[in-house]
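Questions regarding the structure given below will be posed in turn.
A single protein chain has been omitted; all remaining protein chains appear in their positions.
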Amino acid sequence: MAHKHGHGRERIQFANTEDKQEFTKYPTKAGRRSLSRSISQSSTDSYSSAASYTDSSDDETSPRDKAQVNTHGSSDFCVKNIKQAEFGRREIEIAEQDMSALISLRKRAQGEKPLAGAKIVGCTHITAQTAVLIETLVALGAQCRWTACNIYSTQNEVAAALAETGVPVFAWKGESEDDFWWCIDRCVNTEGWQANMILDDGGDLTHWVYKKYPSVFKKVRGIVEESVTGVHRLYQLSKAGKLCVPAMNVNDSVTKQKFDNLYCCRESILDGLKRTTDIMFGGKQVVVCGYGEVGKGCCTALKALGAIVCITEIDPICALQACMDGFRVVKLSEVIRQMDVVITCTGNKNVVTREQLDRMKNGCIVCNMGHSNTEIDVASLRSPELTWERVRSQVDHIIWPDGKRVVLLAEGRLLNLSCSTVPTFVLSITATTQALALIELFNAPEGRYKQDVYLLPKKMDEYVASLHLPNFDAHLTELSDEQAKYMGLNKNGPFKPNYYRY
Amino acid sequence: MAHKHGHGRERIQFANTEDKQEFTKYPTKAGRRSLSRSISQSSTDSYSSAASYTDSSDDETSPRDKAQVNTHGSSDFCVKNIKQAEFGRREIEIAEQDMSALISLRKRAQGEKPLAGAKIVGCTHITAQTAVLIETLVALGAQCRWTACNIYSTQNEVAAALAETGVPVFAWKGESEDDFWWCIDRCVNTEGWQANMILDDGGDLTHWVYKKYPSVFKKVRGIVEESVTGVHRLYQLSKAGKLCVPAMNVNDSVTKQKFDNLYCCRESILDGLKRTTDIMFGGKQVVVCGYGEVGKGCCTALKALGAIVCITEIDPICALQACMDGFRVVKLSEVIRQMDVVITCTGNKNVVTREQLDRMKNGCIVCNMGHSNTEIDVASLRSPELTWERVRSQVDHIIWPDGKRVVLLAEGRLLNLSCSTVPTFVLSITATTQALALIELFNAPEGRYKQDVYLLPKKMDEYVASLHLPNFDAHLTELSDEQAKYMGLNKNGPFKPNYYRY
Amino acid sequence: MAHKHGHGRERIQFANTEDKQEFTKYPTKAGRRSLSRSISQSSTDSYSSAASYTDSSDDETSPRDKAQVNTHGSSDFCVKNIKQAEFGRREIEIAEQDMSALISLRKRAQGEKPLAGAKIVGCTHITAQTAVLIETLVALGAQCRWTACNIYSTQNEVAAALAETGVPVFAWKGESEDDFWWCIDRCVNTEGWQANMILDDGGDLTHWVYKKYPSVFKKVRGIVEESVTGVHRLYQLSKAGKLCVPAMNVNDSVTKQKFDNLYCCRESILDGLKRTTDIMFGGKQVVVCGYGEVGKGCCTALKALGAIVCITEIDPICALQACMDGFRVVKLSEVIRQMDVVITCTGNKNVVTREQLDRMKNGCIVCNMGHSNTEIDVASLRSPELTWERVRSQVDHIIWPDGKRVVLLAEGRLLNLSCSTVPTFVLSITATTQALALIELFNAPEGRYKQDVYLLPKKMDEYVASLHLPNFDAHLTELSDEQAKYMGLNKNGPFKPNYYRY
Partner (left out) sequence: MAHKHGHGRERIQFANTEDKQEFTKYPTKAGRRSLSRSISQSSTDSYSSAASYTDSSDDETSPRDKAQVNTHGSSDFCVKNIKQAEFGRREIEIAEQDMSALISLRKRAQGEKPLAGAKIVGCTHITAQTAVLIETLVALGAQCRWTACNIYSTQNEVAAALAETGVPVFAWKGESEDDFWWCIDRCVNTEGWQANMILDDGGDLTHWVYKKYPSVFKKVRGIVEESVTGVHRLYQLSKAGKLCVPAMNVNDSVTKQKFDNLYCCRESILDGLKRTTDIMFGGKQVVVCGYGEVGKGCCTALKALGAIVCITEIDPICALQACMDGFRVVKLSEVIRQMDVVITCTGNKNVVTREQLDRMKNGCIVCNMGHSNTEIDVASLRSPELTWERVRSQVDHIIWPDGKRVVLLAEGRLLNLSCSTVPTFVLSITATTQALALIELFNAPEGRYKQDVYLLPKKMDEYVASLHLPNFDAHLTELSDEQAKYMGLNKNGPFKPNYYRY
């Protein structure tokens, strides 16, 4: 989910300044450095049942200091507690029920084992959903070693279940920064096994290999990267002429984008607001800043539930779309006094300024659905004349001297990650896209991909979609030969030109 | 909330059989004892912040055994801990912000003190919202004594805050059944003070006065009752010729009904489903049983978020409405195999049978938005061949021998009470209606009301609405004299005939 | 369509002043003479194909002066041209396809011939749709004589088709006023036949019988009246103690009301605006005056197509509904300068004043969906400083001295009647309601109905709805015995109390 990353780690050592720059040109977020965080991280922040199963009162011994062996006698892993494997297995099985696309992919491709010979090193959130992905890759013939892309997001019991079945996993919830890199290193640097594929989420694994084991790239057939941050890093490498293998940007595939932004936010804006504030939507005056995919999703949902929504935009085309969709296009300062809710979805910074916060009416709710934590100038609220009162988890009342309260959600961080959950179905779209990208890169004939960053071929994008249609009992129509000829199309797709806007 | 009450009473002792019958003709529900429950009770079941403030780890001494005095030296109350008063005061102040209609009523009517001389004994849920109501009644001139209509729903800190300001309150969270009647008795039976108005929610207070202190009715000018159950009891009394004072049924006023059912359920169906299952609504096939106000609310919301909704109905007029609103009208058995979600909103029993549960597909979610816990035949699921697995609070997986799972929410009880919250704004509508009903009955000239059950006069219903319009910055148009004459209307309303359907 | 009738009668001679008063208390409208007009009259004003078939270039001889005989040798009728019968028959057949409820009623009731013995004199618009009604009544056993309730609305070919099959019809398009009463008289006053049922639309037939043949009422079992005007007259008669037979007000049945107002206007507002102005709805700022059923229909449709809609209201309950449905509630004067479209749906007068017209922006479209032609103060626009320019049928530009143009539709008369068509399905609802009312009144046991005005029993209202469900392939659910008992309902309905609001 492109716009939804950020977490500040502070003491990462880079070998030299030049490299550091290379990786940090992309706008950084609050907190000194944000590494890549992907969507599933939300499970740690919020209400998902799965997260709650993770026993946080475990003993305090570091997993690095424990000797653990799975029931098959292997100790090539490092997780919090291998004994949680059974519990994690159930979590994986529940996730499988909503990820039938991957299960279906297993079945369709299993005969040919399209990943036979693939040695994949992966660095992602480690959740029940990624476990379904990993076990799909294994079922398709791959060998996998895995680590976590985030120090907080690992579901320990899932890691245990993976380790139990023989996947070398190095991850636990609450790693230190040092642990984080140690885990990555253990993943990559193992005797008698060398990765030939990389699946990354945020670019840290890729970075580590570049720094420590550049020779690994001689055998690597490709990198699959799913985060905005990681993709940005890859483009930087490519621009600098340093990308030495093909890379696939799965973040920007059509299907994934629509689900991460339009469809997902259409639901999570309601969920996030309701869980935190119990607000009644009917009749509320809402301004949504930004009418991109995220803004469109928010506006659709809120309007449907009886809110009176207006928008702000900088782009005249999006503004005209908003008009045609029935939303007044205003400047924020024109309406700020009347609004009950202010939502940012711009990807920009300081969209809501202190001056505007000063003019809001009592009880106005302010939240961010857009990008990191930059959109609302939260820093400006940390001033002595204002009182902060935490009234609930993720909900602060900022109190002005005259008693006016502004309700700030998630301290300006992403509402949908902090106060809502991501449906497994959305994660299934992403995981399936990743699996297909790995298959494509691993099996591509010599020369199809150069040392550059590619989008997933449209035909594969269509395939991801088609694998998810059975969930809706949706029946595709097939072109007849005559029709395919008339349209100048292959009957199996791709069905649209690359520039098609959907 | 009219359709949302249960009152399963098992061991309450009645003076004689006849009376018992009178009070129990109304269908009783399962569950050990829930008393009459009104909507705000949801705060105990769910995620509301307020509920979480109640310190459940308090000392174990029964409030009845504690000697407590407020800072004014009064001990005419019985609450968990008078020291929580300050905390409760803050809760009340927060609630006031969303109940500006009551605050406004205080201001408009305060000069004349329309309740001067009123001695009100009340039995409702004791929450921050009812505290705003009680303090409004006091501001309008009334003396009040209060007790809880539910043994679980009291917010202790709010009760403390009320007691601190001098309202004799007898209530705490977790009363025993004996405590429950003891509190009621303490409210009614006090030296030197005799109630002349009754505000009841569920009819228990009214019942108690009937049984124990029938002479009180000589001075009582009226009863205001807000629950379906209580209203039913009053109609029974009236039918039996035993109602000895006027009673006002505030449950069926237009404004309250629309908010309790249509508007509230439009939001709570989404909230209830999302919090419990993290379901993605887009593309889901949903059948809603019943297309009354609750069903209409559910269907509107789900359709707007991309679900494919069909309905079942027994009433051809409602069925035709569903057609015109774009929903297929089906029999449940025709579609049950394909559905992802089944929602009942009928007020009937056994709408979803075991046979239909047997035919559901794997993962189908079943829940009840209608009436009590009768709509889904949950009892039929408690059989040896099925396994129940509690996967989350309020969420059970019922597992068939072949591995099929049906996801049952809140064990078939009301989803909107169990797994969602009720916006304060909706409670404000109810509380304002109650206040106006008390004012009307207390001030009505002799003879306007007989010993019967009345609906709130339409003009008052309109007044409730008008008091809530400022929340939306809505500006009413006034009739000119000429227009009023042309329409044959009074400029101040009522504006519609009684049979108007809204 | 209930609220959409006017009848400005200026020169009709009444026997005495008292009676005249009785019939003219209802607000009269401008215009030379429009008689009571019902909805189907729209077919003459607008684009319906049927209307265009009527050969207006017929010879000029008055039908009253022509000797015509049908193929069965009868001359007991008076139509424009009996030779058009075949053409009319086809029109009737086409209408039958959308009026399957009546066809179904024919079949269900035919065995028992519930109207055997009924002698019905009818006065309605004479269109293909009423022909289907008349032929249904005949199929059910009735004898019918028929005349037109409007001098312009008769489809001559349909009248011919009816006459050909033996129904004595007296009606043609373009009757004079004298013709109008002559036709009514010929219907009622015939040797050897005396009506025992009256079906009226506007009250003129009823009036004529009262004036000329009061003795007829001795045998009449009841009057069925479908227009607002006619119903108003009946209530006046009843109030004055002069109603001497039972009358049924079919105008106010639930099903008919919903279709005439909410469902029909939801579509006709778009149709009426588009046909006259080719306006693009997306992004247009629209104010709808009045949020009753008509206003709700207009608002729903316009919002759905991307207009930005606000409303005005005098009734706080309706205003609050508008808030919850997502519409800003404003005073007209607050927004008039910004509006692209102004729509009146109030039933009131001078809702749009000259002062407001003066403040509208250039190009603003003004139209009336409400009541007669009173809502917009059109008279105020007929002043010397303003120029009227007819730019299209039903479209005038009113040009201010500074060049500003206001676009006035249908000269302020009802847009939906003047510039749109009424779907046959809506007419089917009305016709079925009329047929059932006739059956009910004709077969009611002595004493069920007194000399008063009644609403259609709810069970019959439900039956009308149920007869239309097959059009949508809608399948009703039936109550089990156990469920019916639990609900306290008869399995065959009625399913709701009379006060139910739908």
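Which chain is which? They are A, B and C, in the order written, and residues in each are numbered from 1.
As a convention for this text, contacts are C-beta pairs under 8 Å (C-beta built on N, C-alpha and C of every residue); 3 or more make two chains touch, one makes a residue touch a chain.
Quantities reported herein were computed from a predicted structural model and do not represent experimental measurements.
Engineer: Looking at B:145, B:173, B:275 or B:303, which makes contact with the chain not pictured?
Structural biologist: In the full complex, the listed residue that touches the missing chain is B:303.
Engineer: Considering the complete complex, identify which of C:181, C:235, C:472 or C:500 is in touch with the unshown chain.
Structural biologist: Checking the options C:181, C:235, C:472 or C:500, the one contacting the hidden chain is C:472.
Engineer: Kindly state which of the options C:270, C:360, C:453 or C:479 is in contact with the chain not pictured.
Structural biologist: Within the whole complex, the residue contacting the unshown chain is C:270.
Engineer: Tell me which of A:103, A:139, A:244 or A:318 is the one touching the absent chain.
Structural biologist: Missing-chain contact among the listed residues: A:318.
Engineer: Could you tell me which of A:116, A:240, A:379 or A:487 touches the chain that is not displayed?
Structural biologist: Per the contact definition at the top, the residue touching the missing chain is A:487.
Engineer: Please output the residues of chain C touching the missing chain, sorted low to high.
Structural biologist: Answer for chain C: residues 47-49, 52, 94, 97-98, 263-264, 266-267, 270-271, 274-275, 278-283, 285, 300-301, 304-306, 338, 362-363, 391-392, 395, 405, 421-426, 471-474 touch the chain left out.
Engineer: Tell me where the left-out chain touches chain B, residue by residue.
Structural biologist: That gives, for chain B, the contact residues 282-283, 303, 305-308, 323-328.
Engineer: Residue by residue, what part of chain A touches the chain that was omitted?
Structural biologist: 27, 254-255, 257-258, 263, 312-324, 328-332, 334, 347-351, 374, 461-463, 465-466, 468-469, 472-480, 482-483, 486-487, 493, 495-496, 498-499, 501-502
The working rule: only the chains that are shown with their structure count from here on.
Engineer: Once you find the CA centre of chain A and the CA centre of chain B, what distance in Å lies between them?
Structural biologist: It comes to 41 Å between the two C-alpha centres.
Engineer: Approximately how many whole Å separate the CA-defined centres of chain A and chain C?
Structural biologist: Computed value for the inter-centroid distance: 59 Å.
Engineer: What is the distance, in whole Å, between the centres of chain B and chain C, each centre taken as the mean of its C-alpha atoms?
Structural biologist: Spacing between the chain centres: roughly 42 Å.
Engineer: Please list all residues of chain B that touch 2 or more other chains.
Structural biologist: 263, 472-473
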